[in-house]
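Here the complex is missing a single protein chain, while all its other protein chains stay put.
Up next, chain A:
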Amino acid sequence: MSDVVERTLSALPALLGPQHPAAGPGRLPATSRLGSLIRSITALTSKHEEEKLIQQEIASLKAMVSAPTTTLRLMKECMVRLIYCEMLGYESSFGYIHAIKLAQQGNLLEKRVGTLGYDLQSTNLVEVCMALTVVSQIFPREMIPAVLPLIEDKLQHSKEIIRRKAVQALYKFYLIAPNQVQHIHDKFRKALCDRDVGVMAASLHIYLEMIKENSSGYKDLTESFVMILKQVVGGKLPIDFNYHSVPAPWLQIQLLRILGLLGKDDPRTSELMYDVLDESLRRAEINHNITYAILFECVQTIYTIHPKSELLEKAAKCIGKFVLSPKINLKYLGLKALTCVIQQDPNLALQHQMTIIECLDHPDPIIKKETLEILYRITNGQNVTVIVQKMYAPDNGWFIQTMNAVFSVGGDALHPDIPNNFLRLLAEGFDDRKEDEQLRTYAVRSYLTLLEEENTFYPQKFLQVMIWVLGEYSSLATDVDPEIILTRLHSLLKKTFVTSDTKAWIMAAVTKIASRTSCSKTIDKLIKEFSSSLDTCMRQHAFELKHLCEDKVLMKNLLPFDASCNDVVVDASLSFLDGFVVEGLSHGAAPYKPHHQRQEEKLSQEKALNFEPYGLSFASSVSSSGITGRQSPTGLSFGSDTSGNSAETGHKETNTLKLEGIRKLWGKEGYLPKKESKAGKPDEPQAASCGNLLAGRVTDPSASQSDQVSSFSEEEKEKQQLASTLFVGLGSNAGVSLMGKMDVATQKFKRKSKINETQNSEEASDIQNSDASTFGPLLDTVPVNKEDCEGNKHTRLRKPSLCSSDTVEDNLAFETPQSLKKPGLNDRLSDSRLSPLSLFADSNIEIFQPSSSALCESANKTSSVPSLPKELEELPHSEVVELCQSDALALYLCKVWKDDSLLLALFASNKKGSALNAVNLVFEKAEHFQILESPAHQFSVIEAQSVEHCQKYVWMDKICTQGILPGSISYQSEMESCLEFSVTLSLLDFIRPMEMTTEDFGKLWLSLSNDVKQNIKMLPSQDSLSAALSTLQQKLKLHIVDIIGNEGILACQLLPSVPCLLHCRTYSGMLALWFRSPCSALPDGLLYQCQKVMEES
């Protein structure tokens, strides 16, 4: 309905100024009622007054239009005033019906707002024009079919303006209901070829929409569009269409957009338009907004279609013009263009890095936002930290929720700085006190809702954050009863997934809340419950809480509200203990030596401590940063110190490295004042030089900038640094010059091959890669061997061949396979024995081989010596030893060191002349070992003078250096007899070499947390590292991964797949051993074995 009213507008001129038809558009006559209405409204000062006036006006109008005496003339005027009220946003629907009545009264002017159909069929040009204009307005979908044929007719109208409006009306229909105009597509083509430019231009709107939908259907029109554009650009259009002497700029833009859509991902179609695009770029040279509009569209098209290097170059130059323009609009569009093309051409961002940096702090938010958008698009693994620092949170809710998501997803793998900084931010707040409280209250509420959900698992770090916030700020949520919070915390304490670490956080939070509440049942209950806890820590906390609760005043002083940021004065020198120390000294106690001093004394024979991070020595393959994370072995205490979060320490180091060139705000000591950090930071010049490198490498504009580097002010330098950190890793050759630096910084786990790959790829894949490489090691290092084992378990051995001629030898000395000590012989033997086995192929592991003399000795014996079946014979194995024997039966054992398990081959030999029945072999359950499959085996019958054979696969369940696997064998001869025996198994039986690359070693090393260090003396016989290592290799079956200088790294695994890594370093006759393994007992066990073999050899 309001449409109708709006249409009535067209009728207005005649109503208002019929007396002065020739006066042209002018001021209204002062006498006009509308004029006075408008005047009085403009004179008003408040909205309220306006409302009052209009209500009055409407009331009087209502009366007037309903009155039958109102003349037509008066009615017209009323209508105008009504329309004006309507436009001001007041309800005047009562007038609609009168408007229609008026419209039906039949003279030419009123009829314009009458029925459309009638108008459309009119022969009057103006009427048709008006009708078409109305149709092109918001038009009800249901009415389209009714008027469509009429409009189609108008496409053939002789007047171009009618054809044109008809096309535009059809365009409107297309937008509303594309299906209904489908059948007239060929008419659009006709319109495109219309001899009038206006009609053609109007048809472009439709084509743009249709091509957006489906570009493939209109490829054949490309040439036409190109032709049209060529003519437009060439100035073939009538001069009427020039705008500031640019020929039909909007038409050009429209055509460029269409071409862009058509040429996208289509080399052949793109080929057609290269020329005209080039010409467009060339022609648009006048310094006027409209030419820039064309240029901008041109650039977009060039980057959208199949690329042509020549054009791209020109387009890039053009973007440069935009970016460097002093006009803010053009600069903005330049940035916008950069955002679009940055993924295709990261070098462009490098060229304009200084502009981008400047725009980061631009007062216009839209420019700032666009700049952030650019940064977002160039984000890669190397600069993500710096870029994210430039972003900001829109509001509190968003911030807390995002952090919640980060904590739940990141979980305990999060860098510890993240929760710490988050809490610090909450605690320190901003300048605005009110804002701080809002943020904190929001956090408290958010966490309370999260904790309300029963049985939801949250990562420990997230829990700790929530608990801390609740403890610190729960009182801000005044409507929440502290008792509820305490109950929540209490129930958390009882959850099994909560670690003792987190429990300590909970107790601290409870204590804080307790200091602010008078008395609480939950606290009493909690104290009672945990005062008798088995966990000493919890008991301690409970007692503390209990005592504090008894003295509320002390408690309040001790735990002031929101004081987490206040400085606590700590007497770090512990001067209050001086008296105690003096007393101790006077009683003859030794003066205290700090830890490091003791260390130094212990290592005093060493001339110089090597504090070089150990990874540097193989910098070529393993990035050093990973290992720098840990201190050098000599810097740490001897013996085993397990550190739960050592893997995190590794991460931490790399992160700090990543921030090179960024002002360091937080140090170990807390906030570093600006000046200090500038003065004393060794890595700043590096970062600056890194910036120069970048700047020097890119082309002209910024190269000249870098020449002036020396004369730059401090601020400029800072910007340069920022630039170098932001644009790190962009461009094809960007990475190379900086590789050493950046790579260390972020991609410590990256494989060599990946480095090249990621430097060239776009950031999306880059991030993926770095993600993958970060999480990679976890997956890599826990190879799942179970399936393999199962596969092997089922391979049954064929019956052992009978070798009765051979003799048993029962020399106990052979039980441990160390009888052969000559390395030469060893090598030879292992060569001949081990060749078919991959695992042992290149590691000279000592394998037992009965010496010829032993064989001769044992030849005297009478009973048969069992020998291994052929397929086992080829595997490394021990000597066959006797476990037990009686008159009737002897039991022999041979250990076979298979790749995936220890195989015990047991031979039951019947010494009697008659068969033995029901021979039962049973292993007892042993603490340290696990027998795969069943621990028992039954030989139903063993023929006279023959040997039967069975195999058992064993794993070590609990680590020990040596353990006993007891068992018994029972048989039936004249009477039932039973023999007991025991098998001695050493840790070494379960150790296998683990092959890996140096890189994998580096990764794995960082992911392992249990370490043991020990220095052992080297014997003069093997004072070289390689000699010592080969001893370890032979005796302990370790795999030598790499030897560099005086350092070596070795790897082995405990079956089935527990890795243990060893780092060795020699210095002045000492061998520093450093083990790491996911299993805490394994390094100790191996260390013991190492010491043993090193002493023996």
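Please note the rule applied: contacts are C-beta pairs under 8 Å (C-beta built on N, C-alpha and C of every residue); 3 or more make two chains touch, one makes a residue touch a chain; residues count from 1.
The rule is simple: contacts and distances are computed from a predicted model.
A chain of the complex is left out here; the name its UniProt entry carries, from "Exosome complex component RRP46", "NEDD8-activating enzyme E1 regulatory subunit", "AP complex subunit sigma" or "COP9 signalosome complex subunit 6a", is "AP complex subunit sigma". Note that of A:A63, A:M227, A:I366 or A:C978, the residue touching the chain absent from this view is A:I366. Screening A:D186, A:D220 or A:D240 for touch with the missing chain picks out A:D240. Residue A:I290 is the one among A:M64, A:A177, A:I290 or A:L312 that touches the chain not shown. Where chain A meets the chain that is not shown, the touching residues are 9-10, 12-14, 17, 21, 24-25, 27-28, 35, 38, 42, 87, 89, 109, 126, 133, 136-138, 161, 164-165, 168-169, 171-172, 175, 198, 202, 205, 240-241, 243, 248-251, 253, 257, 289-290, 292-293, 296-297, 328-329, 332-333, 336, 363-364, 366-367, 369.
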